[in-house]
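FYI, not all chains are in this one, though none of them got moved.
Naming follows writing order (A and B), and every chain is counted from residue 1.
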Amino acid sequence: MMSAPNSESTSPSIQICRIMRPDDANIVGNVHGGTILKMIEEAGCIIGTRHCNTRSGDRCVAALARVERTDFLYPMFIGEVAHVSAEISYTSKHSVEVQVTVLSENILTGAKKVTNKATLWYVPFSLQNVDKITEVPPIEYSNPEQEELGKKRYEAQKLERMETKERNGEVIAAVSVPERHTKEPYTVGFSQSSLIHLIGPSDCTLHGFVHGGVTMKLMDEVAGIVAARHCKTNIVTASVDAINFHRKIKKGCVITVSGRMTFTSNKSMEIEVFVDADPLVEAEKGKYRAVTAFFTYISLDKENKSLPVPPLKLEGEEEQKRFEEGKARYLQSKAKRLAEKEQNQ
Amino acid sequence: MMSAPNSESTSPSIQICRIMRPDDANIVGNVHGGTILKMIEEAGCIIGTRHCNTRSGDRCVAALARVERTDFLYPMFIGEVAHVSAEISYTSKHSVEVQVTVLSENILTGAKKVTNKATLWYVPFSLQNVDKITEVPPIEYSNPEQEELGKKRYEAQKLERMETKERNGEVIAAVSVPERHTKEPYTVGFSQSSLIHLIGPSDCTLHGFVHGGVTMKLMDEVAGIVAARHCKTNIVTASVDAINFHRKIKKGCVITVSGRMTFTSNKSMEIEVFVDADPLVEAEKGKYRAVTAFFTYISLDKENKSLPVPPLKLEGEEEQKRFEEGKARYLQSKAKRLAEKEQNQ
């Protein structure tokens, strides 16, 4: 992929690693995608915050604004060491692009695999005034071409964020959670799930706002339960579509994370996940939709080979429409993967 | 209360203590009732398991069968040390009664308060055969009267467990979780909440079954969110009605914990909580109701004085019926408290 330019001497790169424990994984020992997303975001937050504070002036915290589409190339297991390395690859006036690579290491056999590559966008908020976005110190690029490519990525994601914001505006209506057990197997209603979580201090940055990684971990948890309820086998995260973080979520909020299946191909399931924040005490502010995303899951047998997925039974026009949209996303990303494969040959 | 008799030399009593951390408490610093319930159960499980293994024979683990009604006498705060001490007070052929006392200690001022007293019943299950209940070694009582009193408590709880089992049988229908935001404030539907949780390894005993304390912590979490949504102030657990654990919940299950408000007095709210277990992969076993309980919450101002609670708006006959039942429980426990007060004078 692209190589990162030299950033300023004070904020070059960062490496996070830790041993995967039973609590990071499902019963079969596969590490949850959410565990990895959380580590990725922690690395991004450290390097982004560090970079944005390299100049004198207002102290600030880098808040996650967007994660580009991410593929989970190989499963990771309990006892392996996850290495997450992050570096800054582009800066605009008010945002920072961070490239992250995740490597799994089996310390018993020495085997290593790149399991993920991710691109995150951060925006710095002042510690004095939470609503003020501060300026980002520019990085140095090793050549003008690199800067040009970064600018293109910046423009592309900006456009997409705008579009999603509008779409989200429409979808303010919450997911209805009908009585699951009255539903037939393989319908959308049957596997639909939601959880609530009270945001505690350890979920938050110095601002008292939720770390993006915490939110992504909960989203993956719900998506995983939806997938498991649908196919009743061992399931793992295969990819996450671009996620936009439109509004911040504060300490003391209750968040509702809901997931519903939108599409199934022969060997994959797409699950749409919504995050709604409810500022319990400052209730005058009202509940709001904070994040939405699409997670793709696959089903694995005991040898970690992918299994066929039971097709989704659709009920009503809306579910049909969402299925078609999911299919379009599926075909688009499949075409993109093929194109990249050819390019690399 | 009653003093515990001398148990066998190997399993006399146990003390757990730990400092309360930010994640144990709400934003205002009040430790969650669920945190304390979980510690109480950990102490009970240790002393119960230790006692049941004092004789040679099958190794076993003590599983929580029932918790008697528990009052939270004073709030506990971050930075305080919670001391939980447990001792065995009665044994039947197949069950163990454990008495637990919780003390809060402010290690800076030295101030100490008894915050809870609880009574738990455990049943030992064989490690070889999860469905086999093993025999409990008898304890020695300091006098025959103590044994007699214990036997009475044993008979009383046995009766009640039978009754609840039957009642639960009827109520198999799950709580409907309607679209909250279409609901008017102060109605039952408005504050109704539920969460799902995938049972991980750290939630479980050596058997791979959920610790009763983990379940109680999640139940308290949901009840707390229902209470906060209703009155939008700082709320704390005031008491928990007797809880019966009818069926075990296994690692890998998804549990749905749902809460709805059933009754409000001037200064308290009663919330009914349901726990349903869904053995994802072994789906043929089907979803089942595992636990139900009533939690009572009060609302506090900034000086930790209790505030009036907005009355519950009832809709329909069922809600009216549940409100009347809640009122009966409220009046009964109020009468009991008064009686105990007089007795102590």
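We take it that a residue touches a chain if its C-beta (ideal position, glycine included) is under 8 Å from a C-beta of that chain, and two chains touch if they have at least 3 such contacts.
Just so it is clear, the model here is predicted, and its values are computed rather than measured.
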item: Entire complex copy count, 2 subunits given; value: 3
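Everything below uses one rule, namely that only the chains that are shown with their structure count from here on.
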item: Distance between the centres, which are taken as Cα means, of chain B and chain A, whole angstrom; value: 36
item: Footprint of chain B on chain A - complex, ascending; value: 22-23, 26-27, 174, 176-177, 179-181, 193-198, 200-202, 221-222, 224-225, 228-229, 232-234, 251-252, 254, 278, 280-281, 283, 287
